[in-house]
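Single-structure report; data block below.
The complex appears here minus one protein chain, its other protein chains still in place.
Chain naming follows the written order as A and B, and within any one chain the residues start at number 1.
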Amino acid sequence: MPFLQNVWYMAAWEEELAAGSTIGRTIVDRQVVLWRDADGTPSALLDRCPHRLVPLHKGDVKDGALVCGYHGLGFDPAGKCVINPHGRPTESLCVPSFPCVIEHEIVWIWIGDPARASRSEIPDLSFIGGSPRHGISRGYMPTAAAHQLLTDNILDLSHADYLHPDTLGGGSISRSKPVVSRGAGHSLRVSWTALDEEPLPIMRPNLGCDRADMWTDVLWYPNGVMVLSITAAPAGTDPETGIKTVNAHIMTPETDTQTHYFYCNSRNFRTDDEEYNNQRAAALRRAFELEDKPIVEAQQRSLGNRNFMEMRPALLPIDAGSVAARRIYGALLTEQMDTLFAVRSASSFI
Amino acid sequence: MPFLQNVWYMAAWEEELAAGSTIGRTIVDRQVVLWRDADGTPSALLDRCPHRLVPLHKGDVKDGALVCGYHGLGFDPAGKCVINPHGRPTESLCVPSFPCVIEHEIVWIWIGDPARASRSEIPDLSFIGGSPRHGISRGYMPTAAAHQLLTDNILDLSHADYLHPDTLGGGSISRSKPVVSRGAGHSLRVSWTALDEEPLPIMRPNLGCDRADMWTDVLWYPNGVMVLSITAAPAGTDPETGIKTVNAHIMTPETDTQTHYFYCNSRNFRTDDEEYNNQRAAALRRAFELEDKPIVEAQQRSLGNRNFMEMRPALLPIDAGSVAARRIYGALLTEQMDTLFAVRSASSFI
Partner (left out) sequence: MPFLQNVWYMAAWEEELAAGSTIGRTIVDRQVVLWRDADGTPSALLDRCPHRLVPLHKGDVKDGALVCGYHGLGFDPAGKCVINPHGRPTESLCVPSFPCVIEHEIVWIWIGDPARASRSEIPDLSFIGGSPRHGISRGYMPTAAAHQLLTDNILDLSHADYLHPDTLGGGSISRSKPVVSRGAGHSLRVSWTALDEEPLPIMRPNLGCDRADMWTDVLWYPNGVMVLSITAAPAGTDPETGIKTVNAHIMTPETDTQTHYFYCNSRNFRTDDEEYNNQRAAALRRAFELEDKPIVEAQQRSLGNRNFMEMRPALLPIDAGSVAARRIYGALLTEQMDTLFAVRSASSFI
């Protein structure tokens, strides 16, 4: 399956990439090296020295250049060779580079046409930077499954009632119906309204009641970014006085069957309670690593190299969000191929 | 290589599948889930939920249904959807099912045409149920080799003289000649008669003599079931007063190069001696796991994906049994393909 090229992909949490360090990571089938200068500026290059083709992430950052660990060639953020201990730095020694920025504490990379890389296209994740230190946690979970199986998982939250019954389930999502609507740009929104329902187990202690009203909302972007918000209040009370969590689930494709799963959870209650924050982070990590990851990886093994839709699954009303998202993604892929074709046709007249 | 479809395959020891539990296992290339209701009734379904294609063995058995762990769809033993928390259970939500029965403390599955699945075709392994508790032991050893390499191993017991010299060897099998004959149905019998010979090391303490008469017999069935019996008595004495072991070696194909090896060993002496039974079980397990398994897996690696007979092995008289068994298996495969062709031809006239 091809991937969208002209989008910002999350490549890493900012905290993974300290100043002066490197990370080698495959993003939509491209091996890239992410690195930061001593002053923290992020850069991304093809992770392959043009000389002996070894991965550059095994090298070191020195004086604003990424220096190959095998024979000492050094490259600037644009991929230009600026150090060659064995002769002159020449044109033939350059490395492909990719636009790379840090925003919302995330390192973003743009694999496609650099001319189209506008910072304004990064989805709004400002809740991350705006959260108090003990009101947020984050993680990274590499997962052996196609990115769409993982976005499907979030676009249909009814799975929580069966897969996470003791933390995020309870039945309220299955009992309400998902409402799907288009958001700004190519985004998509799936919403569930559950009134006078059993609160999610993880929220019950903080709500202090047995019946709650809950509004759940997932905002999906074609680059695999999803923002999941839950507002909950004792049944019949003003939602403005309720509790709220805002979460990011970000699925960056690595290969056809491997995905970088980044997640982040924030809330508006007990935000100065470090101990509670750690407990909550651990509970969520357990749910993701011991419940979501095994079942989605088993789903991928069941598919093998076959595409999910080719297997003619028996889809249900709960799949409305994931079906709509796949349609948008497919249309954008078609548009991307048309553009490539137009560019090639035009250039054939030159 | 294709596999026989219209036979009962051993899928598990009954004790592996407690009431209310599930096992996911691949049998002749089909992923199946075995499960038992609270009352112990066994069932087998394709191990793939029709909704999101996740393995059903990760689900739970509830009220006579197997409930998927991802979104709560439930299926009865016939594969009919009987629980759908998200709408009506419809026809499109059914799962293929397979005949599944328990007999002789074994869970059997029939992958082929259900109309032909008759319980009477299960080979007679009544010695298993008839053995005193401390006169029998059993095991399961998944092995990375084609099922026919493993049946070959039992059909030519001369290997014991070289591979198991301290337990099951001694040279007597190599010195006698195998006699091959057809049994009932498509079964095959290989027999060795060793008179006035060195007893097998594992039998010597119980025979209490240096020379013995031994009658060894392997009964093979095309579904991979083999019954191996050894009767031994001090040389020249009445075999009726001797000691006897009856063993099952059951090779259920998983894939072309992976086999479920189930085994079971019973005897008619010291049958109330738990300590001796445990020692004997451990000695046999060591022989299988540390001697048979490594050499047969090395044989498979040596073959790679090539078929054994295509490699033009230099066969010896000791291979008479395995050659005859391969011939029966091949003829049954041809018959199976002819039937498939006849069915297809007939249906093309409709």
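Note that in this section a contact is a pair of C-beta atoms (placed from the backbone, for glycine too) under 8 Å apart; a residue touches a chain by one contact, two chains touch by 3 or more.
Quick caveat, the model's predicted, so the values are computed rather than measured.
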Sole residue of A:Gly20, A:Pro50, A:Pro234 or A:Pro313 that reaches the chain not shown, by the stated touch rule: A:Pro50
Residue among B:Asn6, B:Ser137 or B:Ser158 touching the omitted chain: B:Ser158
Candidates B:Val179, B:Ala298 or B:Leu340 - the one touching the absent chain: B:Ala298
Options B:Val179, B:Ala282, B:Leu315 or B:Ala331, residue touching the unrepresented chain: B:Leu315
Option from A:Tyr70, A:Tyr140 or A:Phe288 whose C-beta touches the chain left out: A:Tyr70
In chain A, positions touching the absent partner: 31, 47-48, 50-55, 58, 67-72, 84-87, 90, 92-93
Interface with the unshown chain - residue positions in chain B: 152, 156, 158-159, 161-163, 174, 294-295, 298-299, 301-303, 308, 311, 313-318
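In the analysis below, only the chains that are shown with their structure count from here on.
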Angular offset of chain A relative to chain B [C-alpha, multiple of 5 degrees]: 120
Distance between chain centroids, defined by C-alpha means - chain A, chain B (Å): 47
